[in-house]
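The following block contains the structure, expressed as structure tokens.
Rest of the complex left out; these chains stay put.
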Amino acid sequence: MSVLVLHILYIIAITAESMTAALAAGRRSMDWIGVCLLGAITALGGGSMRDVLLGHYPLVWVAHPEYLLLTVAAALGTIAVARFMHRLRWIFLVLDAIGLVVFTVIGCNVAREMGLSPTVVIVAGMITGCVGGVLRDILCNRVPLLFRSELYASVSVVTGGLYVAALALDWHHEVALFTAMAAGLTMRLLALRFNWHMPKFVYAREGQ
Amino acid sequence: MSVLVLHILYIIAITAESMTAALAAGRRSMDWIGVCLLGAITALGGGSMRDVLLGHYPLVWVAHPEYLLLTVAAALGTIAVARFMHRLRWIFLVLDAIGLVVFTVIGCNVAREMGLSPTVVIVAGMITGCVGGVLRDILCNRVPLLFRSELYASVSVVTGGLYVAALALDWHHEVALFTAMAAGLTMRLLALRFNWHMPKFVYAREGQ
């Protein structure tokens, strides 16, 4: 059952990620091809980076090109519905938060199935959850948001850490999965609602 | 025969790509090492990205380091001849267009030989054709041109799509290959001549 739910949430998440990336592309006045590419790279880039770093072939979109086509369709569709999307802003923020925790636990599972250590399992989850947004920001030529203002990476680490800890404590797999995801989702939504931030490190000296 | 022609075109294309990247490096006042690196990364980056994403090892320049040395030599030579290159601007635009379609069909062939699906074959061609220029733009710290103003990616998708379609229709391999390349080349040159652009998606609302 958890596999099916996770799969459905994954489909929703890559669609939502591609749509929000398409809006970022529109803010940079990219052409339609640029919108499609940025959508697909943002939605599938995290999983691709994880698989390349772990040597886990074939990549998801190579084995399932239908996901790639879905993200392209979602990005193109965004061009049509963009004018209405600001009314749905909260829906997309929630879908984005769901995407973050879903990507994270899926990434953790890939590393677990390869028999990797808990540290690497958590890092694989974080890469899956966060790298898509980093690639989007680099391609839009700005300092990645991840490094500056969001609890994004922290939520991913907490979700992955809880999941790994719960499994180490021999919790039932579905309980561990949904507890970790619920905790991460709650943390992300509270961070959005109350504008939580990590402390910043400000270093003003000259140098490299 | 087609293998030999494709090979010769590939050699010409990586040389031309490295030379135009060296000019871009000169516009940023990079030092000689930077010029060599940017030339090699631009010329060989697309194929490298394709091979890493598909898990197709060894990479071209690892198996054939002479190609790497060629791109470095072409970049260094550009420093000497740069003052004359603006007179040859059209030659380089044509060589760049040839490079785009040659890289694309070579990329398609790598994915075909791995037995991948038509969608992935076309995407592999596009990655091979376009990623070098994207890496060049990221390393020069600007929004990749690909996403903004060129029919570049579209030409690559059309070339790859025609090639895959012709093969699916059981055309003779060389006919499919050169028809797709001729169509893509014509499209690119017409786009340059008549300043064709993809429609842009402009989205001006505030946000992430």
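Order of writing sets the labels: A and B. Residues in every chain begin at 1.
FYI, a residue touches a chain if its C-beta (ideal position, glycine included) is under 8 Å from a C-beta of that chain, and two chains touch if they have at least 3 such contacts.
Here the structure is a predicted model, which is why all the values come from computation and not from measurement.
For this complex of identical protein chains, the structure file gives a whole-complex count of 3 copies, while the figure shows 2.
Definition applied: only the chains that are shown with their structure count from here on.
If you average the Cα atoms of chain A and of chain B, the two centres end up 30 Å apart. Against chain B, the residues of chain A that register as touching in their complex are 20, 22-35, 37-38, 48, 52, 55, 57-59, 61-62, 65, 68-69, 79, 82, 86, 89, 138-141, 145.
Residue ranges on chain B touching chain A, taken from their complex, read 52-55, 116-117, 119-120, 123, 134, 138, 141-144, 146-149, 153-154, 157, 197-205, 207-208.
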